[in-house]
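Shown here: the complex without one of its protein chains, the others still in place.
On to chain A.
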Amino acid sequence: MSGTPIVLADPPGPRGRRRILISSIIALVVIAGLVTLALLRLASKGQLDGELWSVFVDQPDLRTLLWNGLLDTLRAALTAMVLAVILGVALAMARMSRHRAVRIPAVAVVELFRSLPVLMLILFAYLGLPALGWKLSAFWALVLGLTAYNGAVISEIFRAGIASIDRGQTEAAAALGLRPVQIFRLIQFPQAVRRMSPTLISQLVTLLKDTSLGFVIAYSELLRSGRGAVEFLGSRYALPIYTVIAVIYIVTNNLLSALARWLDRQQNRRLGGGHAELPVDGAVATGARPAAAVPEQGGPGGTRT
C-alpha cells in the first residue's frame, strides 16, 4: 500500500524504455480504436441518446431507488465486514490454540466455509436454516452467508499475518516476563494487523461486491434495485442504469481503499513498522551500513545461529 508501484523487473535501460514506449503507443491506439468502435455501435443503435441517459434527471424515483439500494448494500456490507473480522480473528486464535479440542473444530469450520461458494452459504442461510426452525430475514441471511465465508478467509489472512512475525519478537516479549495473552495483544496482534491490512482490505472490497449476491434472495441491494428499475422502465434503459451502478460500485470500493490507506498512514504516523516508509535517521545514513540494509525487525532474518 506504499507509494511506489510494485514491478517485477529491473528498472529498464534505454533499449527497454524505447520498447516500452512503442508498445504503450500501440496499446493506446488499439484501446482507443476499440472504444470508438463500441461507442459508434452504441450510437447507431440509439443507446447514447440523450433521452436514455437523462432518465436519472427525469425520474426522481429512480434516483431514490438506486440510493436506497446503495444504502442497503452498504448496510449489509458493513454489518458483514464487522462480523467477519470478529469471526476471522476468533477462528484464527482458536486455530492457533495450544489445545487440540479448540484447534480441530476451528480448522473444520474454516475449511468448510472457505471451500463452499458464497452463494451456497447465502442460500443455505435463507432457505436451509428455516427448515431447521430458524427463520431469517433476507438481510440477515445475506449477512450470515457473507460473514461465514469471509470470516473463514480473514482467519487465514490473519493467521498468515501472525505467522510472518519473526519469532524473535515473541521470544523477546516472553523474556521480559510478559504472559502469552499479553504477548498476543501487545506484540503479535498489532504487527499482524499492519502486515495483513492490504490483503484484508482487498478481501473487504470483495465482500462489498459480493453483497450483490443478495439478488438471489430478493434482498433489495443496489444491483437488484437496478434490475427492478430496468424491468419497470424497459430494457432500453439497461445500459445507462447498469453503467451508473458500475460507477457507484467502483467509487464505493475506491473510497473504501482510500479510507484504508488513510487509516494506514495515520497509524504509521503514530507507530510505524509494517510496510511503511519512514524517514531514516541521519546517524544510520552516515554509518557504514546503508540504511536499507538494516533489516526490518532490527536484525538479520534468522533468529539465531
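Here, a contact is a pair of C-beta atoms (placed from the backbone, for glycine too) under 8 Å apart; a residue touches a chain by one contact, two chains touch by 3 or more; residues count from 1.
One rule holds for everything that comes next: contacts and distances are computed from a predicted model.
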Name per UniProt, for the chain absent here [options: "ABC-type polar-amino-acid transporter", "Protein-arginine kinase", "Glycine betaine/proline transport system permease protein" or "Serine/threonine protein phosphatase"]: "ABC-type polar-amino-acid transporter"
Contact partner of the left-out chain, one of A:A160, A:L178, A:V216 or A:L233: A:L178
Hidden-chain contact residue, picked from the options A:L186, A:A218 or A:V251: A:L186
Those residues of chain A which, in the complete complex, touch the missing chain: 166, 168-169, 171-179, 182, 186-187, 190-191, 194, 271-274, 278-281, 283-284, 287-289, 294-300, 302-305
